[in-house]
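One chain of protein is taken out of this complex; the other chains stay put.
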Amino acid sequence: MSTLVIIVVVGVFTGIAIAIVSKFFGVESNPLEDQVKELLPGANCGGCGYAGCSGYAKALAEGKAAPGACAAQKPEDLKKTAALLGASVEQKVPKVAVVFCSGDDTNATRQAQYNGINNCRDAMFVAAGAKTCTYGCLGLGACARVCPFGAIEITDKHLAVVHKELCRGCGKCVQACPKKLIRLVPRSAEIHVHCSNPMKGAVKLRGCKAACIGCGKCVRTAPDNMRINNGTALAEVNYGNPPAEELAQVCPTHALRK
Amino acid sequence: MSEEVKNTAAAAPAPMPAKPASSAEPALIVSSSPHFHTKSTVDSIMRWVVIALLPACLAAIYFFGLEALRVLAICSIACPAFEYLSAKAMRKSNELHDGSALVTGLLLGMNLPSTTPWWICLIGSFIAIVVGKMIYGGLGCNPFNPALVGRVALLLAFPVVMTTWPMPRIPASLKADSALTEVVPASSATPQATASAVMPATTATPLKFSKGSRTHGSARNLLSDCTPAHQKAPLTYMQMFLGIGKSGSLGETSGLALLLGVILLICLNIVRWHIPVCYLGTVAIITGIAWICSPDSYANPLFHLLSGGLLLGAFFMATDMVTTPLSRTGAIVFGVGCGILTACIRLWGSYPEGASFSILIMNAFTPLIDRYTAGRPFGMPKKKGIKMTA
Amino acid sequence: MGSYISLIVGCILVNNFVLTQILGICPFLGVSKSTKTALGMGGAVIFVMAIAGFFTSCIYHLLLVPYKVTYLSTIVFILAIAGIVQILEILLQKFSKALYQALGIYLPLITTNCAVLGAAILCSQKDYGLLKSTVFCTASAAGFALALLIFSSIRERLELARPPMALKGLPLTLITAGLLAMAFMGFSGLGN
Partner (left out) sequence: MIKIFHFYGGVHPQEAKISRGVSIVDAPLYPLYTVPLAMHIGAPARSLVKVGDTVLRGQQIGEPASFVSSAIHSPTSGKVKALDVCLSPQGTQLPCVVIESDGEDTPAEPLPPIPDWRDADPDILRKRVAEAGIVGMGGASFPTPVKLSIPPGKSIDTLIINGVECEPCLTADHRLMLESPKMILEGVELVARILGVKNVFIGIENNKPDAIQVLDKEAAAYTDPVIHVLPLHVRYPQGAEKQLIYAITKRQVPSGGLPADVHCVVQNIGSIYAIAEAVIHGKPLYERVTTVTGTPLVSTGNWRFRVGTSYAEAIKLAGGLKEGASIAKLISGGPMMGMTVYSQSIPVMKNTSGILLMAPEEVHQYTSKACLRCGRCNDVCPMQLMPGILSVQIENERFDDAQNWHVMDCIECGCCAYTCPAGRPLVQHMRRAKSEVGAKLRAAKAAK
């Protein structure tokens, strides 16, 4: 009998104490936040602009953010998130990262042997990477190291290449590249102008065999799909209406390629 | 393919070594400033540490005979071998040439009695190199002194072997007439030991006596207590300093040889003087206070300084670069901490020897010491130390 | 007085809850990622254990012993400790949001932290009085906090080391904890 009484007494006393404390000091929490967080991929890539997935989940639950900012979220999860929050989602254009450079070791020669930290961002402090084309990819893998999905490969010839099938378009590499060579483009586009050097064609060709020299052949062949960027000698795919894969054949330097 | 990609992403920042210029390669090297560099390298530092350890090794071989050489040789071959094998297994580039494994091997050997069987030496080497160092990523990344990790693990696993010391050789002039070759080989001695010049009986180190005397209340006669049976006159402090008639691990005998080594390292700026000086000073002060309060139950500070592994620890273990604080202030804190712990363990703990444990514990404190002794940068207002990041 | 000093030294160093008694390993591994959270957790555990030690000792001596139901100690102590942790959690969420978030799941886990219960039960087993139990529990918690602090600083350094991929993270942490425990064995016999 006393057993029961003692346990009940202790239990009731503890319960009352907790009740009093929570009455005076309690903070309300939001269960929605956890539900939303479950639906995010959990890669904490930061591509949404918030501090990790939990930060985005918090913003979503508080109504400060709209669903769809996470590029890596699966479409069905996005739908579920929207349903939870009672919001509608616009159909998003799926995007993919592309390295806009063709300057591997055969096309754009290294001017000097670099001795230092094996990271593009560090190499920028040593003669800006010592490449013939000062706009070119250094191939030391800053982008590959930040990619949460392992979608970027550094080729043997020191050029970063995004594997489209692995890329989920989070955009972390875009920030990591010190030469600003990586951009997010619609997944539907098949071919891209793999060059980012805005200088004159002749100057570019001195530094890289595979540069876009701005000859305009592609634009003449497919005026709706291609354009020349204002003020530069750089052709650009019209991503609103991307060209067919065959157009790559007209490019004399093969800067326009898959 | 995705596997390959992952490997690229995981690659630690590594240098791109400049190859000798061929016609196809660009000849010029670009690198960050500065372009001048001291001649001192990791390899040269380790080479000097090995050289500094040589007098103590020679002393050990002199006092314990070829048995000592056997132990030292096994450890100093096994450690580099284990480093090589684990580097292979971890697919790391082999850094054997830096000689740090050899240093660990020598230090481990110095911490073992000369009667240690070969397989215990091997186990110790394995623990020291693989568990103590390589799993952390090799030289520079280990939080604990590898040789001490090996030694303490052995001490806990094989307490009898690790605390059974053979009698050292003593000069003929000091030998007592009666206690000569009649001594029967003790059971723990190995056959090789009998063959060597070492007296085959085992004995306790002076420290053991200091421990025992605490209960008997006769710390005044320590020196004669711990004099080996085959020596006619009681041990003197000078003898203890030189290592004559003092049993112990290989590196615990000759204080002189250790001192020579550490002075060399201090002169070469490889070892900071702060750690050994503060360490020994703190031990002397604390044991001195205890001795003044109660000379009957505590040994005097000189005895403490000269006995056991304190000198070896203070000179070569506590001064390991990788596991000790970076700054001078940090080194002082570290030395004082080691001293307090060693003195406490020696005076009041159940182990007779505290040097190894106290250095290991202070190794664990090193990151904290680094953080709280970080100097105030030039031009920084006072009271603005290192902030913590959550 | 002397017995209290040796009790405190014994609890903090010789019979360190984490490193020699292997109690409270869950938060020891979970919250030792950064020194800042380790400090917070250490403080929280000291707070909880001091209060728990006091209250459980009160319950033991005023309730369980007079009614001769000391066999109930485990279940009653659990109840009391759970209540105390709950209160602490509410308070922390109110007054230190950052610490609350940093401690995360480990805060409610103090409830199931065997160190807290272990200390309370040890006290009752050794039949410590009210003051002695409180001192014992506080000192044990201080030992826990010390181990946590040291270990967190080592882990911060290990984060920057270059271990093989297979050992990165928890494996290396566990091995390091083992080495640290090994070093702490040197204290054995101290304070007796």
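Quick notes
For reference, chains read A, B and C in written order, and residue numbers begin at 1 within each chain.
FYI, a residue touches a chain if its C-beta (ideal position, glycine included) is under 8 Å from a C-beta of that chain, and two chains touch if they have at least 3 such contacts.
Please read all numbers here as calculations on a predicted model, not as lab measurements.
The chain not displayed here makes contact, within the full complex, with A, B, C. For the options B:Thr41, B:Thr236 or B:Ser294, the residue in contact with the chain missing from this view is B:Thr41. Of the listed residues A:Ser22, A:Asn44, A:Asn118 or A:Thr232, the one in contact with the hidden chain in the full complex is A:Asn118. Only one of the listed residues, A:Ile7, A:Ala128, A:Leu205 or A:Val250, touches the absent chain: A:Ala128. Even with one chain removed from view, subunit B keeps its contact list with that chain: residues 12-15, 17-18, 20-21, 26-38, 40-42, 44-45, 95, 137-141, 269-270, 272, 321-328, 331, 370, 374-381, 386-389. Subunit C meets the missing chain through residues 159-162. Listed here are the subunit A residues that touch the chain not shown: 111-112, 115-119, 121-122, 125-130, 134, 199.
Quick note on the criterion: only the chains that are shown with their structure count from here on.
Chain-to-chain contact here is organised exhaustively, every possible pair of chains being in touch.
With every chain reduced to the mean of its CA atoms, the largest distance from subunit A is reached by B. Counting C-beta pairs in contact, the pair that comes out ahead of the other among A-C and B-C is B-C.
Subunit A and subunit B have Cα centroids separated by 51 Å.
Per-chain CA centroids place subunit A at a distance of 44 Å from subunit C.
The geometric centre of subunit B is 33 Å away from that of subunit C, both derived from CA atoms. Within subunit A, contacts with two or more other chains are made by no residue at all.
Not a single residue position of subunit C touches two or more of the other chains. Residues of subunit C touching subunit B in their complex: 34-37, 98, 102, 149-151, 153-154, 156-158, 161-165, 167, 172, 175-176, 179-180, 182-192. On the subunit B side of its complex with subunit C, the touching residues are 10, 12, 90-92, 131-132, 135-138, 141, 143-144, 149, 152-153, 156, 341, 344-345, 348-351, 354, 356-358, 360-361, 363-365, 367-368, 371, 388-390. Looking at the complex, you find that subunit C touches subunit A at residues 59, 63-64, 67, 69, 72, 75-76, 79-80, 82-83, 86-87, 90-91, 93-95.
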